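Here the complex is missing one protein chain, while the rest keep their positions.
Each chain gets a letter, A and B, in the order it is written, and its residues are counted from 1.
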Amino acid sequence: MTAPAPAAAPAKGAAMARSSAPRSRLLSAVLVLIFAGLALAPFVFPGSQSLNVAAKICYFIVLAASFDLLLGYTGIVSFAHTMFFGIGGYGAAISLYALAPDWTSLAIGTLAALVVSVLLALLIGLFSLRVRAIFFAMITLAVASAFAILASQLGWLTGGEDGRTFRVPELLRPGTRLMDGTLFGVQINGRLAAYYLVYASMVLLFVTMLRVVNSPFGSVLQAIRENDFRAEAIGYRTVVYRVVINCIAAAMATLAGVLCAVWLRYTGPGTTLSFDIMLDILLIVVIGGMGTLYGAVIGATLFLLAESYLQSLMGAFSAATAGLPVLPQLFHPDRWLLWLGVLFILSVYFFPSGIVGRLRGR
Amino acid sequence: MPEAASGSAAAAGAICAPLLALAGVHTHIGPYHILHGVDLAVPRGGLTVLLGRNGAGKTTALRTIMGLWRASAGRIDFDGRPIAALPTSDIARAGIAYVPETMGIFSDLTVRENLVLAARQGAMDADRLRWLFGLFPAIERFWQLPAGTLSGGQKQMLSIARAIIEPRQLILVDEPTKGLAPAIIANMVAAFRELKATDTTILLVEQNFLVARALGDNVAVMEDGRIVHAGAMAELAEDRSLQQRLLGLSLDMHQ
Partner (left out) sequence: MNVAKANEPAPAALPARKVDWAPLVLVPLLALAALPLVGSTATWTTLTIAALAMGMMIFIMASGLTLVFGLMDVLNFGHGAFITVGAYAGLIAAVPLAGWLASDQLAVNAVALIAIILVAMAVTGLVGYAFERLIVMPVYGQHLKQILVTMGGLIVIQQLVIVLWGPVQIPLAVPQALRGAFFFGDVAIEKYRLTAVVLGLMIFVAMQLVLTRTKLGLLIRAGVENREMVEALGYRIRRLFVGVFVTGSMLAGLGGVMWGFYRETLTPGMGLEVMVMIFIVVIIGGLGSVGGCFIGALLVALTANYMSFLAPKLALGSNIILMVAILLWRAQGLFPVAKRA
């Protein structure tokens, strides 16, 4: 029996205080700013580059928040989250590519992906959550890497390493003009429609997840995380709850994958299945604040903004130190994972409640 | 005051002072507050029985003494030295052996290997080993077998043997008779009697009042994380109304 760590006490307090509302004026302001900023992004930050970043933030919010359902609300670490993200991406891609670029095939692809994901999540959950929670991390890592290899080898279906480029339903194509002229200097085309589809879906899915965690079901999940043994004693079948949340999280990640595919009009191993994305999600959730969902919003926004900004900064520094030993390599833009890794470790140690925790003054 | 006098007073105090003393010990396990200020003195030599209902905090008290759970407040002194802050291994090395309720035997290791680990000095003393074999013949019989293959009673004996393979000042034993057949309990009682003769101090948690009465010199009764009675065993054994009050009706059934 492990001696109960003294650190358990403050963690518990934090959990008790956690609830649906942002409960901090500063946090509310930041959230409003992000959601409004994303809503107005095409007009406030015109240009395809910034629109790409805004869309990526949107589907990463869904992806990271769904990961937080597992990590923050039930304390289980899954490394298979990108797999579900990928299943969504490939579901939409294969269907739109092989059938027809219309809404029906998008719906078919999405549904098929959801079914596959939920079944897989159910299987993995039943299989590994039953034995020991720590199995789950290892088994999901194994399954996810097998899936990534499978996806790159089934070239006839997935396009292999190259991935699949496909056409989206007509309304969402860049060439589609929805309105003559411009609105506030922005062309009202299919690209804009696609963005708002992604944005609206994000809001819808995020609110759904908020509902899940604030339902009685969500409270049971938190009870399980705080005290596995006690929750079992009270009579909740912890395994059932964990398996169910695992399936919900998988479904959400799948939908995020569909959004990603629709936005990029492309699905490949690099954009969905790669381990780097798994690390991105981990970083976003941990740095944003585990077990809050809002942390995913703030984390995703900051992370993706920093991704381009920080990398160029590092590039400049690297160039400035050229000639010195090691330093240029340390700050090479490709090494930004190194610094994220350091940041990640430090935030797990020193800011376990993440940015949201800080904003709430804890 | 002359120094010599104070020195001898301190020495006299050390002789009379209990071997183990708990003062106002509180223990929390996660969110639960289990010990609410335990005051307990275990005199040198003899056997002290710790009685109490299930959940009274007896096991927690032993685990807290061993440092397996940390006291959140209070003092624990062993042989005049504070031990509450020491790591478990140092508490063991100070001279306290522990026989947990779960016996804690290493089932993958043989009986012999279990004892080898318990004998910290290295070699097991031949005379002591012979004495142990006399106390618990099963240990000799199953010497080279994995401890996991022993029966419950044999495991219990191995666990006790591990605690006494080398002389220790204090032995904490948690419900050694739990779930054992009467014949084996008799064997166990005989072994404890023999052990008492070796000058070892024993703190025994026991639910079986017959065993407690047969072995105990002193007794302490726990309830809700506190000691509610402490005194000589003989006193409690005579006083049926005190038994009734402290231990409840269930123990009145003993023949």
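Rule of thumb we're sticking to: contacts are C-beta pairs under 8 Å (C-beta built on N, C-alpha and C of every residue); 3 or more make two chains touch, one makes a residue touch a chain.
Since we're looking at a predicted model, the values are computed, not measured.
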{"item": "Contacts of the hidden chain among displayed chains", "value": "A, B"}
{"item": "Sole contact to the chain not displayed, among A:Ile108, A:Ile188 or A:Leu338", "value": "A:Leu338"}
{"item": "Contact residue for the chain not shown (choose from A:Phe45, A:Phe135 or A:Phe184)", "value": "A:Phe135"}
{"item": "Chain not shown: contacting residue from A:Gln49, A:Thr104, A:Thr165 or A:Gln329", "value": "A:Gln329"}
{"item": "Touching residue (missing chain; options B:Ser72, B:Thr88, B:Gln169 or B:Gln207)", "value": "B:Thr88"}
{"item": "Absent chain, residues of chain B that touch it", "value": "66, 68, 87-89, 92-93, 97-98, 100, 102, 104-109, 112-114, 116-118, 120, 122-126, 129-130, 133, 140-146, 148-149, 162"}
{"item": "Missing-chain contacts mapped onto chain A", "value": "1-3, 5, 7, 71, 75, 77, 127, 130-131, 133-135, 137-139, 141-143, 145-146, 149-150, 153-154, 275, 279, 282, 286, 326, 329-330, 332, 334-335, 337-338, 340-342, 344-345, 348-349, 352"}
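Just so it is clear, only the chains that are shown with their structure count from here on.
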{"item": "Approximate Å spacing (C-alpha centroids) for the pair chain A, chain B", "value": "54"}
